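Got a structure for you, written out below as structure tokens; questions coming shortly.
Missing here is one protein chain; the remaining ones are kept as they sit in the complex.
Chains: A and B, in written order; residue numbering restarts at 1 for each.
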Amino acid sequence: MATTYGWLVLAFPLLGTLVTAFGFRHLPGRSAGWIGTGAIFLAFLAALGALISLQGHAPEHRQLVSSLWSYASTAGIDAQMSILVDPLSVFMILVVSGVSTLIHLYSISYMEKDRGFVRYFSYLNFFVFSMLLLVLAGNFLLLIVGWAFVGAASYLLISFWYRRTTATKAGIKAFVINVVGDAGLVLGTYFIFKHTGTLDLLKSFHAVESPAHPAFGHGTNNGDLVAGCVLLLVGAFAKSAQIPLHTWLPDAMEGPTPVSSLIHAATMVTAGVYLIARMHPLFERAPAAQDVGAVIGAATLLIAGTIGLAQTDIKRVIAYSTMSQIGYMIMGVSVGAYAAGLFHLMTHAFFKALLFMAAGSLIGAMGGEQSLERMGGFRKALPFTYVCFIIGGLALSGIPPFSGFFSKDEILLVTGERGGWHWILYVAGYVGALLTAIYTFRMIFRAFHGEPVAEARELEGGHLHHAEVPRNPATGEAEDTDVGFPGPVHAIAERALPMRIAMGLLALGAVGAGLIQIPKVDFVIDDFLRPSFATASGYEPHTKTGLLVIGLTLGTLIGLAGIALAYRIWVTRPGMSEAIRLRTRPLYELFVNKWYFDELTDLLVVRPAAAAGAFARDTFERVFVDDTLIGGTTGIVRAGSAAVRAAQSGFVRYYAALLVLGVTGVGFYFLLQA
Amino acid sequence: MSIAWYLAVSAIVFSLGALGVMTRRNPLVVLLCLELMLNGGNLALIAFSRMWGNGDGQILAIVVMTVAACEVCIGLGMIVAIYRRQLPIDVDELRELQG
Partner (left out) sequence: MSSVLFFLAAIGVISGAVGVVVLRNPFFSVLALVAHLVSLAVLFLLLRAEFVAAVQVVVYAGAVMVLYVFVVAYVGGESDSIGERLRSYNGSAGGSGSVGSALRLGGAILGGALLVELLIALLGTGLEATSGYGAGYVPGPKTYGTPAYIGNLLLTRFLLVFELASFLLLIAAVGGVVLARRRGGIGEADEHETFVPLDALRPRGTGTTAEGVGARRQPS
């Protein structure tokens, strides 16, 4: 029964995609939006059904596989179309479908006047389908398929406003980096398949964990296993925007805000976290890979935090914040804090999606402008949005009793418990928390406090600002509002009910979700996910109470300190941020230029590849392919046809002569025969 | 005379006709040479008919004559049409259908 719900979860968004895509011309008005939202809502209900029916099984039997058909069983490869319904996947589909429903609802108002409305919902449904496929996949092959689809959907949605060059370039960048990750994923799968001999997830894990004949030997850090896990990590890093494959995420903000909210905050970027959690039997036997993951996660956490301090585009600030928080999650699942990492995934989905939605509302009030430097004093004009920002910001900064506090600190607790050199990660985590609080509230204070800007005054007067000439927020070039560009009217939460409902529900989640996993009090997530991690070592929390108290209070204090610092710099002492910037000039340059990762990638990867391509084009391609293969073939054909054409001279007598020649020849042949 | 002589004459006439077709430039003469070839064939047919003793060859010879007549009709019609258009009456000149 649970697996039937699993298939339904996949079927509804797919149906939504097909209906909106093929009924493109026939759907009246804005019904495509409601169809899309309805499809995802039905998927959410099916996910709830899966949850309920799964809990009806005994804990040991909560890993159910269901296969629709087997589409290849050759050469030892068992490729089935099978899904795995277990607590981990049910958790993920609940989060994904739940947040997606709300984002679809939000999009109905946000994209209302966009000419590409139907196309948007078709793509968005396709994305949700792909993500659900990814998390429900029961074997490596389907996982890779879902992974690739998600990358494709991300490309389609990032370059949704396709007449903007910046958007299309960003889409390509995201896709290319994702493909690097795909390659890592596939190669990693190969390494694992080599030893386990099966593509099915559960069978693979059994083979690895089997006490009698473990697939990778009895020790840890088998070479192939480490290689496979590191390659899986490459895939995870590309999808989750960790260093060094993170450069696509800030550029991905070119997509519409709900897209950023869904894909680049709540769901797609968490695919890497899911991957590591799902593959935990493999990672547990390759501690080297786990360490790589933890270190990269911690590094990303810090670096992204510092960059977020210096960014001026509001969406990019939130993007770097996402990157940083995903770093927490990656770090968490890499050190064995599976429940904590996934819990943070859930709470992060809530408050990050909320922040993006609120940012969308703010951008709408600014008439499409996204730069923090031009915003200010919207507190009176956008009260609801302001409250949402505050809630999201507090949750993000880890202030109790908001959800972010419980989830983030739990990760850090488990990290600290691991001991050894993980203390460095523990400290890094708290430094990151401080940075988080600072840049989050920098953003909020700059946008909502201080002197109201012109757009804010207009809104207070009751009139929503529209730019006379629509402009690209990044480059400032003028554009129009036809298909391929954003529509003429921007929506704000205060005026659109669907947006308010969505944001309100997310705000409730951001506030209250922490209550289900209060340390030492209730362990809802822990208990729920335990069957998935039955073989994981260190799953049970055994935090020493002392460390727990220290951790919680430290987290709270750091969060409050960050807020206070931000308040001082940006509210009470207006010139202070300028002064600090001037004094820490080199550091500031480093942060504003995103630690020069783009330039580094360009130098190390793009230029050599372009040079290799140019070289190949000039030598190999030109000589061999063009001249020999193509030129040769056409030359032969041309020469042959010229030779044949010569026979069509037009001389009748020539033809007659040929006839006679033919007759003579035939006669000669028969003469010889006789 | 045995049949072989007639066949020899037939072969000579046929080859002469073929030579003429390949060599002459005036389409009228080409058609005439074509007639020669047909006649050579006719002679061979009649000779063989005599050899076998049944009339099949003669019937075929009559049919060949019929066909020759039709073909002459059409051929001459074409030459007249060409002449009417003031085109040169020369097979070497009339070669628009070349490739």
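In this section, contacts are C-beta pairs under 8 Å (C-beta built on N, C-alpha and C of every residue); 3 or more make two chains touch, one makes a residue touch a chain.
Every value quoted in this text rests on a predicted model; they were computed, and no experiment measured them.
Asker: Would you indicate which residue among A:Phe22, A:Trp421, A:Phe615 or A:Phe668 is in contact with the undisplayed chain?
Answerer: With A:Phe22, A:Trp421, A:Phe615 or A:Phe668 as choices, the missing chain is touched by A:Phe668.
Asker: In the full complex, which bits of chain A touch the chain not displayed? Write them out.
Answerer: 649, 651, 653-654, 657, 660-661, 663-664, 667-668, 670-671, 674
Asker: What is the set of chain B residues that contact the non-displayed chain in the whole complex?
Answerer: Answer for chain B: residues 1-20, 22-29, 31-33, 35-36, 39, 42-44, 46-47, 49-56, 58-59, 61-63, 65-74, 76-81, 83-84, 88-90, 92-93 touch the chain left out.
Assume only the chains that are shown with their structure count from here on.
Asker: Where the centres are mean C-alpha positions, what is the separation of chain A from chain B, in Å?
Answerer: It comes to 86 Å between the two C-alpha centres.
Asker: With touch defined as at the start, can you tell me which chain A residues reach chain B in the complex?
Answerer: 645, 648-653, 656-657, 660
Asker: For chain B, which residues are in contact with chain A within the complex?
Answerer: Interface residues on chain B, with respect to chain A: 18, 21-23, 25, 27, 30, 91-92, 94-99.
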